[in-house]
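Only one protein chain is missing from this complex, and each of the others stays in its spot.
Up next, chain A:
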Amino acid sequence: MLILLVLACAAMGIPLLALWGDGRRGAAMFIGFNTLTLLAILALAIQVLQDGAFTAGGGQFLVDDLSIVLVLVDGVVGLSTAWFSRNYMLHETVHWSLSRRRVRLYHAMFQTFLATMLLALLTNNMGILWVAMEGATLSTVLLVSLFRTAEGLEAAWKYFILCGVGLAMALFGTILLYFAAQKIMGHGADALLWTHLAAVRHQLEPQVMAIAFIFMLVGYGTKIGLTPLNNWLPDAHASGPSSVSAVLSGLLLNVALYAILRAKVLVDGALGRDFASHLLMGFGLLSLLVAGFSMLRQRDVKRLFAYSSIEHMGLATFAFGIGGPLASFAGLLHMVSHSLTKSSVFFSVGQAVQDVGSREIQRIRGMLEFSPLLGWAFMLAVLFILGMPPSGLFLSEFLIITSTLQAQPWLTPLLLLGLGVAFAGIFPRMQGMVFGAHQEGVARQSVVGIIPVFVQLTLVAMLGVFIPLTLVQWMQHAAQLLHG
């Protein structure tokens, strides 16, 4: 029941925001719905804590140790984004003179996006998972082009076509999965339920599953931004509102990787571990390296951090490719910490871009001087994303490197190279942006909007120093689930 309650809380907001979601009222409603959703998610988490994994709605919905962790992150980042979006959008509305209709569209589409993300995580049906992913894409397309600039339109078109075609591949993979499942479970709606598929995964036809997995990897991989399918990602992050960049990086990429992980469990059963492992390791490492080197030549601050998202998702994908309880645990920890940290980065970057009036790194100078709290928020968030202790990313990267040394030692230098280059791409620029004297014409605004940054960074620091025992157990169980 609680699963349905969570989804209802998230979905209820869509029509109401579409009708009345403009101005301050809309922002308040947006925060309200996300608070409700977070409360429902917490209740769900408590139930999972007591009863373990369970299904609902005649087996159509599922919550287990893997999904509950990501659902919790969704809830937290959703509420933070709603909070940040309030001040941010009030300013953007004036700056771009957005009509009331456009603001309603923004809130309704944003809520649709959050609801489809939750649906993707909570459904047990691999077909509905696809439908939810496609829904999430469609709802963010109009958000990317919200300001109707030439650049925004171009980015949104690219996003729509590339992700649309990518997801078409994932649908073909899902059809093939159903094709393989039919042989064992017969025709019917149950043959796409993940729990049923996982029960018979050793009997699924290996050849069909191999092709199905490749299609799903390419399809959902487009959404994760795995190289060479990452073309849309920096553009969409840079052109859209910063609140949208925060959830694209923080939530959408995670959910796409989650879809691949669900498929991986099935294909591991049919083919043995090596097949999916090698693919994930290859794609992950390639993304890490290419994104790292691309960062060196970025001049736009939002593009810089968009590439950083590709780098981190590549690292997480690589970790799941290494496999084994330790690396899978590290991969999950990395996903969670990255979500919380990267959305914080985008909140503070969004605010800084508004203050300065430009996205160019060269022009954003001396944040500590013109807005000390914002400067601190940005500096801490960036240090955390670079994997400085006590960030949770430090722990996860440490674990990933250790397990690589054990499992595939010759890949360690490449891994370190990627991380080093990414560090070199971000750290010096962060210094310039935070310290020094600021330029003329900075319009400093209220920093109320970036309060969630400090909350989220505290959570990330907690993940790095002392992870609550419940969370450790959930992630360990999830790692075992992924290990098969």
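Heads up, the rule we're going with is that a residue touches a chain if its C-beta (ideal position, glycine included) is under 8 Å from a C-beta of that chain, and two chains touch if they have at least 3 such contacts; residues count from 1.
The rule is short, and it goes like this: contacts and distances are computed from a predicted model.
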- Among "FeS assembly protein SufB", "Acyl-CoA dehydrogenase", "Formate hydrogenlyase" or "ABC transporter permease", go ahead and choose the protein name stored in UniProt for the chain not displayed. "Formate hydrogenlyase"
- Task: Could you tell which one of A:Q111, A:N125 or A:N254 touches the chain left off the display?
- Result: A:N125
- Hidden partner chain, touching residue among A:Y106, A:F160 or A:F378: A:F160
- Note on the structure: The listed residue (A:L39, A:A53, A:L90 or A:L142) that touches the chain absent from the view is A:L142
- Among A:D65, A:E92 or A:E134, choose the residue that contacts the chain missing from this document, as touch is defined above. A:E134
- Which chain A residues would touch the chain omitted from the figure, given the whole complex? 60, 125, 127-128, 130-131, 134-135, 138, 141-142, 145, 148-151, 153-158, 160-161, 164-165, 168, 171-172, 175-176, 178-179, 182-183, 187-189, 191-192, 205, 207-208, 211, 235, 294, 297-300
